[in-house]
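For this view, one protein chain was removed and the others were kept in their places.
Labels run A and B following the written order; every chain starts at residue 1.
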Amino acid sequence: MTTRQKAGETRETAVRQDSDIAIVATAQLPAVRRQELTETEMLLMVVDEALGKVDLKRSDIGFSCQGSCDYISGGTFSFVPNLDAMGAWPPIHESHVEMDGAWAMYEAWVRLRHGDIDIAVAMGSGKSSTGDPAAIYPLELDPYYLAPLGLDPVSLAALQARQLIESGKSTERELAEIAARSRRDAAGNPNQQVRTAEQDVDKLLAEGYLRNPLRRSDLPPISDGACAVVLVRGPRAAELTERPAWITGIDHRSEVHNPALRDLTDSASTRLAATRAGGVAGVEVAELMAPFTAQEVILRQSLGLADDVLINPSGGALTGNPLMATGLVRIADAAEAILADGRSRTLGHATSGPALQQNLVCVLEGDNR
Amino acid sequence: MTHERVAVVGIGQTKHKKRRDDLSIAGLVREAAQRALDDARMTWSDIDAVVIGKAPDIFEGVMKPELYLSDALGGAGKPVFRVHTAGSVGGSTAIVASHLISSRVHRRVLAVAWEKQSEGNAQFGLGGGKSGSIGAGGAFAPWIRAYIRKSGAPEHIGWQVAVKDRQNALRNEYAHLQLKDISIDKVRESPMMWDPLHFLESCPSSDGAGAIVLTDEAGGDAAAADGRAPAWVLGTSMRSEPSSFNGRDPIRPQAGVDCAWDVYRQAGITDPRRQIDVAELYVPFSWYEPMWLEGHDIAPVGEGWKMVDRGETAFDGDFPVNPSGGVLSSNPIGASGMLRFLEAALQVRGTAGEHQVDGAKVALAQAYGAAAQYFAMWAVGTDKP
């Protein structure tokens, strides 16, 4: 493991060891309202692109893991054809999680820690355009008490946002400011879907509620997309790319399922995962999977991020939300902040389940040149 | 980094039935998990992480059910992980859980796999809700025909496996089917469901769950010191290949061969037929027993059926296969792989009760999925590796 730095310690002291694992390349398809390519084709393209960036071939991969969801894709065993994106012949060592690609990456990270392989690829893919998330998402709730009520994700996010506002932890204006900032940032990011929408806070606040207290600008778009990241262990990482994004900590935690049984204005599981992943001290950029504006406030407060931490410079899930890939995209973007933008310490976050039930935090570091 | 050694110290399963109408989904999963915890002398708070596996969500109509089940498995504040690798998922759930320990991320992990098929209809689910679903039996029947034709196996081999596994199930109180009067004649005379497969040559549809508690080496040692022998994990592997392309051998899929040899290598097995004492193979249709004996190089190609014919895979044979009764006797789909994996552990711990194979020290467990293209296997042993 990396010698963990104490706050204030300079980064030069970090010693990368054979057992350290880094993200060396990422690729994502731009999030779009309707992707005509199949999920398999989407995955094929992002894997090609990610491997191409570091001059690797599929035959170099020791393990791969995909994340997708039948109910989002609209088929039974819908992940089986997606295996073809890996060119699984001769047979390959791979796995699949019915979770966001961020958790596929977690499995790949666990697998790499064994030391017998050096290179892994994690992927996430989804086409939420094919169904209506408002009709599908109630199916992930308690099947006896909640699913029959048809509680859709936007309504649930609104119940959460109201408690946040009425508890004094946020304001509708702050939510509008988050929407405006996300849209401004997205305008410069070709991977995002909502790039030309209104960015003036007062104008946003003048719009009517879609689900009081949430306006359309507080909601994510419906998106299709896919993402892949290449993980490499030990010295191989530094050979493949000049400045790898080292995973100094990754952890995920669940909490009580029924949103009515927990404090919706806090995310204890995010805080715990971040602590287990080494903490947020020194983080410059945080890519938080907050498909609803109020969730960004909750995550930021739960993590205790300082005011100068750049939140979602990609534009975030609010402006591009390819379900089952959105979380991995956050980690990929946090990694690119190191790989491409020269940042030193970043954080990627993914969430799953109703009202932030389950959360994953990945802390990444780049070495000083 | 050398791996942390992994021990199975707790095992639990439900009574598998056509319909567990006494339980909710959470209740079903907890019946298995609580038994595994009790067996491990642990409580919910002792567990660091939970790994959940099941087959398609549409079977019960609950999307990503690990979210709803998190609380039922004491998941609040813990990592809860969901695996889905088609029919092999019960096995890969155990493997992913073991990796959390062998990689030294966690020390005590609960792995649970389940299916409550009676909530919906698997035939419907597999057919995508359309008429004329051929079901799993219809999908596999052609390959079975190909095996029979190529190997020259006589047709009674399938019947014999069907009888043997149901007789083994009579030793296993948890097994779904308890067919006391099973016989070759009964199998032969049962309706032809998916030619060449008779009804009694195919698996039932069950509600059920299986759970294991895995620990690091210290946990295994502590259990042993307490007089509760653990099962040590000797090797794990997963392999996948594409469903469909010209040149694929679906009778003896290369992924299954590679997966087996990966496990053998880790476990130091060079002669599987001799060095493995008992095997739990995923046999949802009787003919898959000889097919996997050959597919995992336990028997030479074309010779698997002869092992069956000679009675070597019977409970009292020298290479017992599926002493639990196997998938042919209990098939909660998502859990079926886990049941193979946990039965292997029961055997090498010497705690399999009526279905204990004498002197079992090394056991192999296997699960496969989709178009016989996803494989998960592990070998477990009495002795620490």
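What we mean here is this: a residue touches a chain if its C-beta (ideal position, glycine included) is under 8 Å from a C-beta of that chain, and two chains touch if they have at least 3 such contacts.
Rule of thumb we're sticking to: contacts and distances are computed from a predicted model.
So one subunit is absent here. Using its UniProt record, which name fits best from "DNA-binding protein", "Imidazole glycerol phosphate synthase subunit HisF", "Nitric oxide reductase activation protein NorD" or "Monovalent cation/H+ antiporter subunit A"?
Listed in its UniProt record, the absent chain's protein name reads "DNA-binding protein".
In the full complex, which of A:G126, A:P259 or A:G278 touches the chain missing from this view?
Looking across A:G126, A:P259 or A:G278, the contact with the absent chain belongs to A:P259.
Please output the residues of chain A touching the missing chain, sorted low to high.
34-41, 44-45, 47, 58, 71, 73-75, 78, 81, 84-87, 89, 127, 129-132, 134-136, 138-139, 143-152, 155-156, 158-160, 162-163, 166, 209, 211-214, 256-261, 264
For chain B, which residues reach the chain that was dropped from this view?
19-27, 30, 34, 43-45, 58, 60-61, 71-76, 118-121, 123-124, 127-135, 137-138, 141-143, 145-146, 149-150, 191-195, 242-251, 371
Keep this in mind: only the chains that are shown with their structure count from here on.
Can you compute the centre-to-centre distance for chain A and chain B, using the mean CA position of each chain? Integer Å is fine.
Centres of chain A and chain B (C-alpha means) sit 33 Å apart.
Within the complex, which stretch of chain B touches chain A?
Touch list, chain B to chain A: 1-3, 24-25, 56-58, 60-68, 70-71, 75-86, 92, 96, 99-100, 102-105, 125-126, 128, 237-243, 245, 248, 253-255, 258-259, 370-371, 373.
What does chain A use to touch chain B in their complex?
Residue list for chain A touching chain B: 18-19, 69-71, 75-77, 79-81, 83-84, 88-99, 103, 106-107, 110-111, 113-115, 136-137, 139-144, 147, 251-258, 268-269, 272, 352-354, 357-358.
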